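All protein chains of the complex are present and in place, except for one that has been dropped.
And then chain A:
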Amino acid sequence: MSDRERVLGRVRRALADVPEDDTPYDRAIPRSYAREHGVRSAEETVELLAENLADYRAVVHRCAEAELPVLIARLLAARGAKSVLVPDGLPSAWLANADPVPVPDRAESTPYELDAVDSVVTGCAVAVAETGTLVLDGGPGQGRRRITLVPDHHICVVRVPEQVVASVPQALERLSPTRPLTWISGPSATSDIELNRVEGVHGPRTLEVVFAGVIPSVGGAGRPEGTPASVGE
């Protein structure tokens, strides 16, 4: 008898007490929990995302879509990046002003080659406000999972408000399980030393998130046109 038959046989014998007409899945699970926590406008949801990202030491910047090339170039220069990984499908304008050497995301690149690249710029699939999470699904402008892992500096662009959802349940609704997914909540961290959170282990130690889009009532208020605002560190 194979281990498969042995194990499944044991499972069935163990469940002899479960009746044929046991409550089906649809009725067995109470779904009375919230789809999202609280009632917020789109602007407030974006604001919550910024707060929660900053709370876990991501650095949040905001700008209009047209300002992205200037802002990204400035962030890469401030970092002193000499090279930047560029996933397929990243809008070419985003890096139009950037000085670092662009390194395309290729299947044949070795991990050592990726390790020599300073920064990576991507978009995302969806961002979750309540948890301060960015989700990448390998779609256009997001690249292979490893390119947002090996370089030490990740700049992730979130189109606001359209890519932002309030909650985890809403995020899962927008995502496809057939794609490889990476959920990112702040830079790499550990709680392994005395159960205290310390940022900076194996993943990118610096995560910069750029909100691209016009949020009229929040963030942009009171600052001169064309001056990107930053919160966080």
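Please note the rule applied: a residue touches a chain if its C-beta (ideal position, glycine included) is under 8 Å from a C-beta of that chain, and two chains touch if they have at least 3 such contacts; residues count from 1.
In this section, contacts and distances are computed from a predicted model.
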Complex member absent from the view - protein name from UniProt, among "ATP synthase subunit a", "Lactate utilization protein", "RNA polymerase sigma factor" or "Iron complex transport system ATP-binding protein": "Lactate utilization protein"
Contact with the hidden chain (one of A:L15, A:V39 or A:A78): A:L15
Touch list for chain A against the chain that is not drawn: 2-4, 6-15, 17-18, 22-23, 25, 28-34, 37, 52, 56, 107, 111-112, 115, 128, 130-133, 138, 144-146, 149-150, 168-169, 172, 177-198, 200-204
